[in-house]
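Every protein chain except one is present and positioned as in the full complex.
Right, subunit A next:
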């Protein structure tokens, strides 16, 4: 089987840890937190391409949707993260990925996820906290720029070790 099972398991575990951490950290701190699930999705999609990236995003989004207390409408986070995975996967390049490109893809995915959330809020009639949305967007883009190169190089090392 050509799919590296170890990498898939590692991605799944990372998604679970990120999803649990985002709700438990939000319960403990009052600060605006970045999106922790998105860097995992972006890193996996940058390594594997659009369709696998979208599947990874879908899985991560369903974890976010089902992690108590859950989304207001089930399935919204899944679709938004699947879109982010598709976008990041479309940005895959052969060979080594330059840092600037990773940062651009991460920022684009952060904008996509934030836009998706704003659309969901507008459709469900929820109040939008604009300062919070802006801070979260900035923090998420920053976290993607920092974390995605680390995750990508880890995955490359993992793939090289298996060969």
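As a convention for this text, a contact is a pair of C-beta atoms (placed from the backbone, for glycine too) under 8 Å apart; a residue touches a chain by one contact, two chains touch by 3 or more; residues count from 1.
Simple rule for what comes next: contacts and distances are computed from a predicted model.
Engineer: Just to verify: the chain that's not displayed, which of "Acetone carboxylase, gamma subunit", "Branched-chain amino acid ABC transporter permease", "Protein-disulfide isomerase" or "Cell shape-determining protein MreC" does UniProt list as its protein name?
Structural biologist: Cross-referencing UniProt, the chain left out corresponds to "Cell shape-determining protein MreC".
Engineer: May I ask which residue of A:18, A:42 or A:77 touches the chain that does not appear here?
Structural biologist: Selected residue, touching the omitted chain: A:77.
Engineer: Which of these touches the unseen chain: A:7, A:67, A:111 or A:158?
Structural biologist: Selected residue, touching the omitted chain: A:67.
Engineer: Out of A:10, A:103, A:120 or A:142, which is the one that touches the chain we can't see?
Structural biologist: In the complete complex, the chain left out is touched by residue A:120.
Engineer: With the missing chain put back, which residues of subunit A would touch it? List them for me.
Structural biologist: That gives, for subunit A, the contact residues 2-3, 20, 22-24, 26-28, 30, 33, 51-52, 54-55, 58, 62-79, 82, 114, 117-118, 120-121, 124-129, 132-133.
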